[in-house]
Each structure stands twice: as structure tokens, then as C-alpha cells.
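A single protein chain has been omitted; all remaining protein chains appear in their positions.
Up next is chain A:
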Amino acid sequence: MDIDDILASVDRGPGASPDSTALDHQLLTRFWVAERAVSEVLPWPAPLMERIMDRVRIQIETIEDLAASSETTLPTTANTHNPNLNLRLSILQTDLARTQYIVRSLLRARLAKITKYSMHYLVLLASRNKNPLASQTQSTASSQNPNQQPEDSVPDISTLTDLAPLSEPESSFLHAHQTLLAGHYAGSFMGAFPRQLRRLDDNAGGTSMIQGPELREVVFVRCLGAEVPVVVGGADEDGDETGVTMQMGDVWVVRWEGIKKAWGRGEVELL
């Protein structure tokens, strides 16, 4: 980021200028397509979604006001002053429904991924905010606990503040969901297991029981920056090792892990 970038970012105030409405709509659309295209949950764009939901709320009020005014003026003869009212209403409602569809599809796609990889994300959240002392006492306690239950392996994330990539409601849903699921497993079959086999995050024998999203799956991307190299390996590597280079305007089939950082910078677009 150079000085021009900083100046440009300061120039844009938080106001809801028409320009930023269109831009936010494009950002939402792009984020929705991206969320549908990859197997992991993408970082929650909290400021963007707040702005979108504010606008949706305002738009619903506008539509209600318009509808109310059309009802009150109908019996009188004054409704001829605006013959386009019904047309305007139907346009506004169609537009609202389109935006709501994107938001709903986006949230549902995220929920599906969260439930599919629930234990992975719980462990991810808990491990990043780990208090080494607390986890140690917890693990010793759990290994000695004679009444080990599957619920005990669900990490407690209620006190965490850094919830990335999830939003706050998503993380509380995640915890509630996994607690319920663990309770169900315990009641239906896991209660009958020997107690050292009752943990849901068991990784005995070198095989982890936690399934995570596959970051090596391929995605379709369009290169938007002037040049974007595809990184070999994932974010865990040093990242200076690159493979092919995409030129501006190109469409490629590449691994998600290879362009994840470039996506974060907005230089590629998922298709």
C-alpha cells in the first residue's frame, strides 16, 4: 500500500454515497461467488455486510412507505399524479429480492461449510486463542476423568474475541451445534465405547478424526492485477516459491491455496 492508496481510502467517507452503493453491491456479488466456489469458510466481511444490511433495512422501509401511500391515495382521485407507482414498487421489490437472495445464499453456503467442518473450525478458533496453562490442566483433567464424554472434547469458545473467519452469530451457532451433536453421539452410541475412545478430536495412531476443508482443490480464477504468480504450497510455507504467472484478464484453473493470498489482496476473482 503506497501513499496514493492511503489517500484514496481516506477520501471515501463512511457515507452511503450512490457510488458506494453500487460498489458494495459488486463486492457482495463477488464475495458470494467466491464463497460458493471454495471449500473453506472465507473471512467474514463484517463492515461490508453491515452496510448492506443497513441499506436493505432502509429499502424495506421505503417500499413500505410507498405501498402505504399508494393505498391511502387510491380511493381519492389524486393517484393520477403518479401513474408509475406500481411499476416503481415492483422494480424496488425485485431489486430487494435479488439482494436478499444473494445474502441468504451466502449465509446458507457458510452454514453448510461450518456444520460440515464444525470440529475443524472449533479447534482452529480455540487453538489460536489458546491459554497454554488452561489447556494443559484441561487435557490432564480429561485424560483422568473417569466419566469422559464426547461433549468434553468440544472446545469452549465463548470467551474468545478473535473469531475470524466466522462472524459472532456463526461462532455461537457453531458451538451450540457441535455441543448438541456431541450429546447426540453420546446418547446414541458413543456412551457405549471405552472411555478413552470417546473424544471427537481423537488423533491416536497419527490419524486425526477432525476433517477440514481441502485447500488443494482447484478453483477457476480471473486475474485482475497486472501479473499474479501462483504460489506453490499453502500459507504455511514461506511463500517465495512460485509457479506459473497469470497475466491480466486471464482465466485459469489453479489450486486455491496457490492464489489465496492474491485473492485477499483483490488481485484475482473467483469464478
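Here is the rule we use: a contact is a pair of C-beta atoms (placed from the backbone, for glycine too) under 8 Å apart; a residue touches a chain by one contact, two chains touch by 3 or more; residues count from 1.
By our rule, contacts and distances are computed from a predicted model.
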{"item": "Protein name as given in UniProt for the chain not displayed, \"Glycosyl phosphatidyl inositol protein transamidase complex subunit\", \"DNA replication complex GINS protein PSF2\", \"Ribosomal RNA-processing protein 41\" or \"GPI ethanolamine phosphate transferase 2 isoform X1\"", "value": "\"DNA replication complex GINS protein PSF2\""}
{"item": "Which residue of A:Pro169, A:Gly187 or A:Gly243 touches the chain not shown here", "value": "A:Gly243"}
{"item": "Listed residues A:Ala68, A:Ala112 or A:Leu180, member touching the removed chain", "value": "A:Ala112"}
{"item": "Positions on chain A where the hidden chain makes contact", "value": "5-6, 8-9, 11-12, 14, 18, 20-27, 29-30, 33, 36-39, 45, 47-48, 51-52, 55-56, 59, 84, 87-88, 90-92, 94-96, 98-99, 101, 105, 108-109, 111-112, 115, 214, 216-218, 220, 222, 224-227, 230-233, 241-244, 246-255, 257-258, 265-267, 269, 271"}
